[in-house]
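For this view, one protein chain was removed and the others were kept in their places.
Chain lettering (A, B and C) follows the sequence in which the chains are written, and residue indices restart at 1 in each chain.
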């Protein structure tokens, strides 16, 4: 039997059709390089409008690891560390990129992938003097690496705690679309602009070929940021190709539309699985869900679908990770749900 | 009067039409991420065939600065420096990216942008002991930042000198297409593979939206290279978008075709200018040419065309830089030539 | 009441008298700089003899953090990490110096401050691919930061595990004297030379004004080490001052004599405290001991002696840290013991 569909991740396909079309249409226009083209400028205007902060600075990188390492290293002094949840992408899956820029990651253990003021405080409490690093900023992801999302009051209180304690707050938004458009979310773009010092909006996982938009709202962090981009190889000669894409995403709601679709597909699956009587790791909140299923069922399912087995649970059950995207076909989702039901029946 | 055409650089437009089409066609195929998709694998196969070395390793980055900083920092030990011509891109126009990775650039003065064994020797001669850095590799560009190109025997003798002196040789090929296809060139891809330890093939400036292909031929430099890519933010989640492009460029000669066109447009211009009795900085050899023209003529010309004024020459003449590309329209070139002739007449 | 004595650490006093005398005697001899003087050369000869490995390379630094950061950064490739116990000095008390050199510390939780093959394996097991750092070496301390020591078979099996798994083993010997001379120890200098790839012998905490001797036994790690020393500011113009001291320490047993004294003072205290019926964190093994005493007793004791309160234990008891050194006067120790007895009586 061949594989019907991969739910492994949200970057398995190319880009939303409108984006490709726009690349075609703008292709022969002669433009300035390095992010100073008309499309970047226009896209940034739309983004600033969307977040309700026309003083913000917007910059583009080709990927999330690049965005993270540049933002973090542009903010910290050499002896400063960044506080991250133990599950934070920078703490595990970026090959030591933050340390390679000279900075320690001060880890706070987190069950649900999120940070709270008290977790941050517990890190500060054990950093007393110059024999240790000095935490200088806090890194969070929304949605997190395990699919959870920040509520407005959670983000607000974290931001306030950071401000009071001399820490900048940076949000990794590789999957920000899905977080904001979640049915569990009460956060809007304007809240994120208000309650962080800098964040980035992920394009790659929400319908672009590539590209993340870094948004800096804190004036202290704005100056000379393009030097950091250049020094780390992030200024593309044809910066236009990210500009064109973000323009397409933000000029009339494609960004939200893509995220809404990804979430709908995820919730369709999680609702169906719940109805079959199975539970989840955490509450399904975004385009990554973690159903806990019998191992036998998982075995059967994996003959037709690709997904990651996340962690053992009971003796005979495991959590799997299902990721949907702007490109996930409804038909594949419906077939997937049907197949789970049938396999369940079969295994009785 | 509006601007008719920009000759400022070779990254003013998007991508060759075939590349955009290919992105469209492959768009919905589900693929593995981070450069392990079918297109990257297939593109690398074509590249290895082209250079006549199936044992080579091929990797992709999104831009040239990124390629340079990753290759160089993956090779050098902390106390080692890279030797570069004074005109080398890494020495001036990459915002200290090499130093940011911890390495000094040991500069050899060069008039024509190229390095010779004796220039390299003169650098080695002044590095005596552990109070100074230890040169560990040599960086060259082909074509160079000022449009010149390496001949086969020049590259061969430089490579041999490097090998004998414990130096790796790395060629920055941001404009490799134009160099190889130059009417002045006797170099082929296979020579470059033979006479360097690692080089990269520039896609961005030869018809791609973005992307450079790093080719490692020296076994010592192959292992764990993907760690360096990841750590520096170069592994794109949708690595496929570079794979698709290089596949299109290398599967049936588009790479060469693009370069040939760029060179033809440049030579058309330089031949015409020579005929008008004007000289050049260096011999026009690739898609960057540097005609020396009367300042008055330059003034007039700049009302209709964009280009950089490179350097003052005599009292009333300057060198300008004209860059052509795969996208430069023949009509624009013909009009440009005609206009120079007319302005010359007019200014008599 | 004034403070009678500080047991806070083993670097509260200057240097052993013989060392100061030797500095006086050699003072006006004209010598080469940067560690190429007669004293450094002679001291290295004695050290190599002592460890039974005349092919070893010996280098000197002014302190332990400097030794650690230079050794580790000279060994690792940019994407590699160093494995350390959670209690490791580099992991907590060196202000992010390893990360500042670009490397992540991969932490293994350890109760007793030591690492075992299975702890190292558990770190390797979670580092799968290029999205994570690649562990390249193991860092251990002997004696550890909490006073424990490695037995010969423990070190041997750790070294063998490391060798089989492509990891270099580095021992931080800031308190190596006390470890080797411990009554609990069966390790000799020759074992350490055999079962590590590189280690350093601490002078500062064993009778010198300053200075640590790095001993490299693995040939792979020897070449160009002086470049790393210079680049990190460790080559002292008057390198002789460390040479003179290590010569004095190693020419006829002063190094061991100092360590024996420190240990004897510690054991004298721990034996007396045990006799009074109190317990310890771990088994007292070196010049750092951690008696668990009633808080009331600690309060009284701290009016006359300086020491650190290490950790709360029961409701009304705490562990304190007592550190002795080559300079600890027997009289101070005896008075301290007597005082504890008296306070205990008084508080009944």
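Heads up, the rule we're going with is that contacts are C-beta pairs under 8 Å (C-beta built on N, C-alpha and C of every residue); 3 or more make two chains touch, one makes a residue touch a chain.
Nothing here was measured: the structure is a model prediction, and the numbers come from that model.
Of the residues C:63, C:282 or C:341, I need the one that contacts the missing chain.
Touches the omitted chain: C:63.
Of C:182, C:217, C:232 or C:318, which sits in contact with the chain we cannot see?
C:232
Out of B:52, B:96, B:253 or B:329, which touches the unshown chain?
The one listed residue touching the chain not shown is B:96.
Check each of A:21, A:194, A:226 or A:251 against the chain that is not shown and name the one that touches it.
That would be A:226, which touches the missing chain.
Considering the whole complex, not just the chains shown, which residues of subunit A touch the missing one?
Its contact residues with the unshown chain are 34, 73-74, 77-79, 101-102, 130-131, 133-134, 224, 226-231, 235.
Which parts of subunit C face the unshown chain closely enough to count as touching?
Looking at subunit C, the ones touching the missing chain are residues 5-6, 9, 11-15, 17, 20, 23-24, 26-33, 61-70, 94-97, 100, 204-205, 209-210, 227, 230-238, 240-241, 327.
Considering the whole complex, not just the chains shown, which residues of subunit B touch the missing one?
Residue positions of subunit B that touch the missing chain: 78-79, 81, 92-96, 99-105, 130-133.
Rule of thumb we're sticking to: only the chains that are shown with their structure count from here on.
Using each chain's Cα centroid, which is most distant from the centroid of subunit C?
Chain B.
Which chain is most central here if centres come from C-alpha coordinates alone?
Most central by this criterion: A.
For subunit A and subunit C, let me know how many angstrom lie between their CA-based centres, rounded off.
44
Between subunit B and subunit C, what's the gap in Å when you average each chain's C-alpha atoms?
Roughly 52 Å, centre to centre.
Using Cα averages as centroids, what's the distance between subunit A and subunit B in whole Å?
34
Can you pull out the residues of subunit C that are in contact with at least two other chains?
As it turns out, subunit C has residues touching two or more other chains at 78-79, 101-102, 130-131, 133.
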